[in-house]
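As you look at this complex, bear in mind that one protein chain is not there, while each of the others sits in place.
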Amino acid sequence: MTVVHNPIQAPAGRIEVKNTTCYMCACRCGIRVTLRDGEIRYIQGNPDHPLNKGVICAKGASGIMKQYSPARLTRPLRRKEGADRGDAQFEPISWEEAFSTIATRLEKIRSTDPKKFALFTGRDQMQALTGLFAKQFGTPNYAAHGGFCSVNMATGMIYTIGGSFWEFGGPDLDRARLFVMIGTAEDHHSNPLKMALSKFKRNGGRFISINPIRSGYSAIADEWVPIKPGTDGALLLALIHELIRTGLYDRDFLVQYSNAAELVSVDPASDDSGLFVRTDIPRDPDCFDPQDRVWWDRASDKPTPARKADTDPFLLGEFAMPDGRRVKPSFQLLKDRVAHYTPEWASEVTGIPVETIKRLAYEMGITARDEKIELPIAWTDAWGKDHDTVTGNPVAFHAMRGLAAHSNGFQTIRALSILMSILGTIDRPGGFRHKAPFPRPIPPCAKPPKSPNDVKPNTVLNGMPLGWPADPNDLFVDDDGKPVRIDKAFSWEYPLAAHGLMHNVITNAWRGDPYHIDTLLIFMANMAWNSTMNTTHVRQMLNDKDDNGEYKIPFLIVCDAFQSEMTAYADIVLPDTTYLERHDAMSMLDRPISEYDGPVDSVRIPVVPPKGECKPFQEVLIELGSRLKLPAFTTASGTRKYRDYPDFIVNYETEPGSGIGFLAGWRGKGGEKFMKGEPNPNQWEMYAKHNCVFHYEMPKSYQYMRNWNRGYLKWAQEHRLTRYAEPINIHIYSEVLMKFRRAAQGKWEGRIPPVHLRKRIETHFDPLPFYSEPLESALTDKHQYPLNAVTQRPMAMYHSWDSQNAWLRQIHPYNFLHVHPKTAQAVGIVDGSWIWIESMHGKVRCLCRYSEAVEPGTVWTWNAIGKAKGAWRLEPNANESEQGFLLNHLISEELPSCEAGAHVSNSDPLTGQAGWYDVRVRIYPAGADEAHVTSPQFTAMPALPGTGTTRKWQGFFAGMFTKKKTA
Amino acid sequence: MTQLALVIDLNVCVGCHACVTSCKEWNTSGPAGFMTDENPYGKDPTGTFFNRVQTYEFGEFPNTETLHFPKSCLHCEDPPCVPVCPTGASYKRKEDGIVLVDYDKCIGCRYCSWACPYGVREIDEKQRVMKKCTLCVDRLYDETLPVSERKPACVLACPTSARLYGDVHDPDSEVSVAIRESGGYQLMPEWGTQPANHYLPRRKTRKQIHEDELVRADNPLKKEQRGPSKPISEPTLDDSTSW
Partner (left out) sequence: MHPAFSVIFLTTLIGVGQGMFLALFSGQTYSAVELLPTSNSARFYATGAFIALLFLVGGLIASFFHLGRPERAWRAASQWRTSWLSREVIVLPTLMMLVFVYALMHYFEWDTVLFTNAKGARLQLTLVVACFGMLATFALFICTGMIYACLKFLQEWHSPLTVINYTLLGTASGFALTTAFANLNAPELMRFYAIWTIIITSAGGITRAASLLRNAQLKPKSTLQTALGVRHTKIQQKSMGFMGGSVNTRDFAHHKTALFLKNIKWIFIVLAFVIPLLLLWLGMQRRDTGILLAAFIVQYIGLLFERWFFFAQANHPQNLYYQTV
């Protein structure tokens, strides 16, 4: 039989292949883009990229449909005279007009009160640049989305072990034998974790998932341990309890590498109560963490300087110092702390059977001890001792927002870090491993400004907009202890708010608490929809006017690539490019993509020209920086310093002549240096030649035990990854937290919290992890609202980004509320029917789906599939707005009025991490006469000028949407 | 005789849909011509896809298993869709066993899709011909591609490498070894279609805890006894017996 249609005939056309970096989520995989006659034909994973080694996910493989989305903004827009915010009535303007309008306004602000300008950004990958811009402008009111994402994960771990999950560290699944994933959404750390999981399972590793929901990664777990949301801390503390009780902890590791054996004064009468006992060895003034602690030596039964050669300390016990002070090793305090956190107690809290909790502890402890790894890698520790091998206890963990997005998340994550530490798994094979530039000192060196005087007209901000307070004197408050930042970060309300509190910016600015601002610039954050809590009211605030008829937030600039819900509220809309049209630097100064074996950074290089008048946001910042003559963007003679963003990336140095810039690879005149070196004019070309990625693989001896690895620490110092080359000992006992607590107790010779916050500080700044019910939950009538409600994003969508993607939205055009059948039946809800879900803040009508894979006290849904009508250029009857729903309407950005104040953020009291998953709800059937559409509904958003057209049907053939057969 | 096929390892598939969209993006600009999307931005979007990932739950809480299940044309050794085709558009290649549709012969009668028990054939509503997974036959023999990439797009994409590709008639191929050693099976064996694609089942790793691992000689708690034991003052046997 003859074949008429040749199945292997490649379509005609000029083929080109270009490398760049994906941006369909935050993972930053290397991609290879095939173009046919200049149009995108195929996007594949780059096989030569260290992060994804050729694989790609559903989103990455649908990048074409993002590029050609009709929701793309292509022209700068100005809100029409007379139109209200939210009406989405715009007229196109020129870039020149946009720039001059903005620059004029910002110039005035900068010359009067720079903090009246606030810059907040979403899941961008340019915080080094946006942060620099804010600092140069002189405003402290800058943050990215971290505060409502996972700042608890970053701070909880960094304040304990000097590193954290995801960009900064992760599980070493190559060598782990047991992997415990807890509180991780179904696809976190997408491709790298998927690759590692599959390899781990195929190597016979055992995978346990602790999660209220079994989906995504949890689906392939060897064991699923369902847990009630917000109770992970209770489980982790009970595991610590059981490991200490049975002696399954790694004593040697704790002694040498943590403060477990260091003595803490426990004498309430003593001035230093709660602080470490210190020797009077003279301190090096340049030293970050003086090694001046004290052990109680077992042999001599006397105090001895910690880590003195040939001493071995007690980890347990209570001792009297020669001066009579009662002291205990940190580890004894931990043991005392977890004494009541028995498996039986935890079982009640978490819903996990006692036997399961005990077995989990035994599996962890026995795997760690009996499957120990000894790698023949010699290294020298920070105290000069040589080791012939690197030891590993092959138990690895991964956790993310399931732990972080609760108001008790910081202490939960402290508990997790301590669990990982007592198992002896930190930066060791088979356990947790750091990624450059981590580990960093605890806490890292960057500090926020310290007083209102650090913000001055026409002056660079004194301090970093974001940083890591080490004690109350690092807080950014005025003399009355009141916040200086608009989001109240680094104030007594949220002292360790290392990523800011973007979720409170609009509400605070609207209320004028702590003050009113003038201009809010939002980049790539959908603050009128899925990126905000309390969505309905925040939309009203954005459009609210004062008695004079002026907007309460006077000027709103939104930069985005797509017609998101947020663009409707802008006074000026700036069209950003897609990731395929721009230069980008995934910088070591920001959140790079380092591997366990060494630093990695990467770039994006455009594969197609920008659509319409689209301009990358980086170019906007550099243009504005130049127009405003911000020092970093201006030459000594006052002229523009950088032609454009690529020029900036190549030539910018953190200090003149520092040799440190945004990109670490191919520095030096001829590209012969890395990490540090003078600018290389051909740096972009060299990245382009090397798959857009720079990867330095360190010697094996520098790859482990980096907190205490002399070789590594010196190398890191030489290459300016860190300032200090001192050991970074694990904070089992956190003296940093204790200093805040002492301030609340009036035992601190510095800043003292306001009276109404003292109890809150004293309670939550506990130097040892503890379990407490999430704040919102504790303020809710749980009889009325008996269920927990949580969200996660599906693997095939990244937050709100992909509903405009014609391929991805076919997979998830709308979402259900997933409910256990018994929970649903108890209130008469039928599978697939319309129901109401209600919290004390609001209610939403949605569709219910039965599921046996959810803990019966929990209901859950996909995040951000539900859309406001007409947004993202979807047709008004699209499923996203008719059947899809957003849970955010039920979640408040502020707690009900309580002792800490009337408008305290619904956040972790230490870090300001948004407590998304603390909401309590009830569900009930919708009435038979009710409409079969989700509620609430909003007026349909019209198409913005410059956006594309939608067809009844389309066929994509390498760029051409055709109605004819093309092959 | 060669029979190319996929082996799908359900043990590691996390249901990410990478195979679904990587297939679409490769094939929509390939020899099949565009793959239609209807209502791409409206109500009930629907389109032509050669591959889908479905989700099932089995068991009852808390012993629930969530199963992600990718499915595309299984390239049956005895494909029921081929003999029923009135035009000969549906055919099985002799050289590699791939079941294909000749888009220039197909009259779009849908009969082959009726004859497929697996529901893997997809009529393209606008091109009005039947389409289906081609195993990316246009990649497999393309000498302009590096050898490592002469594979179906879904196989290259799959982040968990849950999709193995090779000749199931070669007993030493990766796919044959996987089928043999990891319990590979066929879907709906009751119809005798002998699908060339196989599936590998879920496998569980368990840990047995032995009591002697808990009562340990190296228990570090032993090091926390403070000081050498001192003589005690209460009476002992030493006070009352000379033996």
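Chains: A and B, in written order; residue numbering restarts at 1 for each.
FYI, a contact is a pair of C-beta atoms (placed from the backbone, for glycine too) under 8 Å apart; a residue touches a chain by one contact, two chains touch by 3 or more.
Every value quoted in this text rests on a predicted model; they were computed, and no experiment measured them.
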| item | value |
| --- | --- |
| Candidate in contact with the missing chain, chosen from A:690, A:849 or A:903 | A:849 |
| Hidden partner chain, touching residue among B:9, B:57, B:167 or B:224 | B:57 |
| Chain not shown, touching residues in chain A | 810-814, 832, 849-853, 879 |
| Hidden partner interface residues of chain B, rising order | 17, 20, 39, 43-47, 49, 52-60, 65-67, 69, 71, 80, 82-89, 105-111, 113-119, 121-123, 125, 127-130, 185-191, 199, 201 |
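The rule is simple: only the chains that are shown with their structure count from here on.
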| item | value |
| --- | --- |
| Interface residues, chain A side, partner chain B - complex | 1, 3-11, 36, 41-45, 47, 52, 54-62, 64, 70, 178, 186-187, 190-191, 194-195, 197-198, 201-202, 204-207, 214-220, 222, 224, 226, 246-249, 251, 298, 301, 312, 314-317, 359, 362-363, 366-367, 369-370, 795-796, 804, 806-811, 813, 820, 851-856, 873-875, 877-879, 882, 950-958, 962-963, 965-967 |
| Of all residues in chain B, those that touch chain A in their complex | 11-18, 20-22, 24-26, 28-47, 49, 55, 57, 59-62, 64-68, 88, 91, 100, 102-105, 125-127, 134, 137-138, 140-142, 148-149, 153, 156-162, 202, 204-207, 209, 213-214, 216, 218-224, 226-227 |
